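Encoded as C-alpha cells, the structure appears first; notes follow it.
What you see is the complex with one protein chain gone and the rest in place.
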C-alpha cells in the first residue's frame, strides 16, 4: 500500500512529526554512480521555506543513505535512505488532536484505522513527498547513463486564474521555470502568480494550480497495452501526490470537444524516421510510448490549511470553529513540480525495465 | 500487465479477431449468487450496434462461465469466463497489415513487441472492455449483498460541444441516462448529442466526450493513504480504458483556480452523524473515502478510426494515404459508460477487501 | 492467489468437474513460434490413464488457445487457453457431498470459504496441474529460442521403498525416464516400482514418492539475493503441486549432517572458465544461479483417495465410514514429473526476465 512500481519499486515511510521519513528503492540497476550533490539539489527544490511564497517551516532535509551503495555506486541491493524530522513544532497541533480539519485526511484516516497521528497530518502530510524526490533523483541518475537523451521537465502552468499557453509547452526550459519562486517559465506570468500568492497569504487563504510535465527523448515501445498502460501508471502515480485532483495527457479534457479529424496525429517520414505531424496524443498511443514527447498535466487543489476561521466538528461529534496555526503554504504547486518530475522518472524507469529495454 | 487489483484481481485476455476474449476474476468472495440476467444486461449496455449512434458490428457477446461457480454460486475459486468472437470481418483489415493507423496503437505496439496483431486493433481494440463489464457485473452483485446501499451510476456528461451542468450531477438517475442512446440524463441535451453524432457519421468524422460517475453509499474508511489511494486506483483503472485521456475527481481541474476558502468542505453534524456542508473533495480525502458521494469524470478522445482520408506511413517507411473501412463508432462515450461503472465496482470491491472491511 | 510469477505470470482457473480448466500466461515474450505438437505431448505426459499404474479416467485434454497468438506466433498479449472437462462422472462423488474425505482439502476449503465444490475435489483436484503443463510447454519453447543450451529433466527418484542413487542423477536422461510407466530412469528399479504399484492397486492402497529435477545450461546470475531467491521461488512453486510435502535442493536435508569442509564447493578454473569441483550447492548460491546444474527434489505423499474403508465425519458432525469410489491413482509421482518440469521452466523464465537477461 505504500509501494509504487513493479520491477523498480519505491516503498516510502514516515510521518510529518515522527523520528524520520524515508524510502527503500528496490530493483535499481547496479553500477550507477550516485551524484550526491544532484540528489541534494532535487531534494531542495521540494523543500518548503525556499521563498516567500511557500511555508515558513525550515526543513534541513539531510538525506542519509543506509544501504545499496558501495563507494557511491549502486550494487543492485535495495537503497534505503532516511531524512530526520527536525524543526518540529508538534505543540502547534495539540488542539487538532480532537477535531477534524476540513478537507484534510483526519476524518477519513480515523475511519480507516480507528486512530490517527494528529501531529501535522501524520502520514498524510505533504512531507511524505520528500522521499519521492530522493528516489526520483536516483532514477534520473540511472537514466543519465541508460538513456542520456531523455529529459524530464515540469513547470507550474497554472496558479489560480493565471495559466500558461499550452502552445508554448515545448519551448519552456527547466532554466526558465527555475528562475522564479513559482516555477512558472513565463516570467511575466510568474510575477503575477507571485503577487497573487502574496495577496492570499495576507488574506489567510490559499490557491490551487496545475503542473505540466514534458518528457523528451523517450524511445517508442515503452509501456503496456491494457491495465499497466504508461498513461495509467503516470495517472496513478500523480494522483498519489497530496492535493492532486486530476490528470490529463496529450490534449486531455480538451479532446472531449475535438473531432477525430482534428485530434488524430498523422504519421510522416522525417529524414528516414517515422514521426508525427502533430502530438495531440501526448506521446503515448494504446498505453505505449510512440517516440514523441510525453506531455501531461496535473491539477492540485488549494492547500486545505488556511488561517481563516472554519467550521468543523470534534471527534466526539460537537460542532466547533477552528483557526489553523502552524506553518503552511498558500500554494503547494511550485513545490509539487519536483515531485511530479520525480514520479515521472520512477514510473518511466519501472516501465523501461518491465518493457525489457 | 493485464491484471487489475490486489486482493480482487481481474486478468483479461483476448484480441478483437482471435477466437475469444475473456477474463479471470480471482479473490471474489464466496457465497455470492450470480444473476446471469444481470450480467447479460451489463454486457449488452457496452455492446456496439445498440443504436444508430454506435458501430454496426453485431456482437452477440454470449458469456460462458468456465469456473468458480457451483450451482450459480461463487465458491471462492477464480471465476473464468469467455466471450467468443463472432461476426468478424478480418478481411476488412487486410490493407492495414502493412501501415500504421494514425492515433491507434499500431505503431507503438509494434515498437514494443516487434510484431503486432493487425486484425481490428488486436489486443488494443475497444472490444477488450467487454470482459471488464462481465467482471464489473459480478462485483456489483457482490456489493448487492455486502453493501446493499451502495449505488454506482455513470452517464455521458459531455459529447463534443454539449455538456451537462455539474450542479445536477447528484440528481441524475441511471434511468434518466439509460433512456436514450447517448446515455445523457438530460433529455434535451441528449437529443442534441444524437443529432451531433449523426451529423458526424455522415461527415465520416468522430467526436470525444466525457463520462461522469457518482457513487453513493460508500462508507468512510475505504482506501489507502499514500500510493494506493482510492483516487489513484480509480485514475489508474480509468486511464486503462481505450481512448481515455483524463481523470478528475471532486472539483478536479476546476480546483486549480479555486481558493482554499471556497474549496474546503466544512464538517457538520447531521442527525448525530458527521457529514460535510459541501463535497468539493468528491468523497475522498487523503486517499480514503469520507462517506460522501464519490464523484469523478473521465475524458475520452474522438474515435481514431474515421472514414476520411488520412496521411500515414507504411511499415517499410513509405508515406501513404488511407481511408478506413470496417465498422466503427463516431463516438465511444455512450458505450464507455458501463465500462466506467464496471471498473469503479472492481476498484471499490478490491479496496473494500484490502481495507479489511 | 491463483497467480504464479512476477514478469511472466500464470493465472490458472478451473475445477475438476466444472465446464473447463485453463490458464492465462501473461508477460510471455513476443515472436515465439508455438509448436502445438510439443504442447500436446507435454500435456499427454501428465494425463491420467496412460498406463496401468495410473488412474483410469480418460481425459482427452485437448487444449484450445484463445488469445495471444497470430499465425501460431506469440504477440506479447496474454495467452489464454482452456481444456474442456469431459468424461466426468460427477455422480461418483454424490455421496462425498456431505462428508469430509481424510487428508483431502474438503474440510479446510469449507472452513476457508463457507462452502465447497464437492465434485471430484473441485479446485483442489490434481487436474488443476494440467494448465501448468500447457504453460510450462510454452516456457520451454521460449527457452528453446532464448537459451537453447538449457535442458530441464525430471524423473521419479523414489516410490515407496525404492530409490535411485543420487550419485547417478547427472547421468540419467529424459529418454531413460520416459521409457517406462513410472518414469524412473533406472530400468531395473522401474520394474520393481511398477510391481509395487500394481500390488497396492490390488490392496486398494496408495504410495508416496519423490521427483528429482536437474537443469543444465542455466547461466550464472539468474535469481535474487533475499526474498525472491531462485531456490525460494522453486520451493514455493513446487509446494503448490497437489500432494507435495517437501522440497530440497543441492544436498538438501543431507546437508544437515555434513561438515563445511565436505559441503563447500571449491571454485576451479576449467579451460579458462570458472567452475566448481563439486556441486553440493545444487547450482544456486545466495539465491542466484552459479552456472552449475540446478538440482532439487520434491517429496509427494501417497494419494489420499484409497479404496479402503476409512473413518471420517460428515458435515453435520457425525462420525461415519467411507469407501472411495471414482477413479484414482495409487501413485501420483510419475504424473508429477512433467508438472515439476513445467513449473521449473515457468520459474526460470520469470527469474530470467526479472534478472534483466
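Per-chain numbering from 1; labels A, B and C assigned in written order.
Everything below uses one rule, namely that a residue touches a chain if its C-beta (ideal position, glycine included) is under 8 Å from a C-beta of that chain, and two chains touch if they have at least 3 such contacts.
In this text the structure is predicted, and so the values were computed from the model without any measurement.
Only one residue from B:48, B:136, B:185 or B:225 touches the chain missing from this view: B:225. Residues 6-7, 77, 225, 353-354, 356 of subunit B touch the missing chain (whole complex, contact as defined above).
The chain not displayed touches subunit A at residues 1-3, 9, 11-15, 18-22, 24, 26-27, 30-31, 64-70, 73, 75-80, 82, 109, 112-117, 119, 122-123.
Contacts to the hidden chain, counted on subunit C, fall at residues 1-4, 12, 100, 102-105, 107-109, 111-113, 123-124, 128, 158-161, 200, 205-210, 219-229, 231-240, 242, 244-253, 255-269, 272, 274, 276-277, 280-282, 284-291, 299-306, 308, 310-313, 317-319, 330, 354-355.
In this section, only the chains that are shown with their structure count from here on.
Centre-to-centre separation of subunit A and subunit C, using mean CA positions: 46 Å.
Measuring from the averaged C-alpha position of subunit B to that of subunit C gives a distance of 39 Å. For subunit A, residues touching at least two other chains, in rising order: 225, 354.
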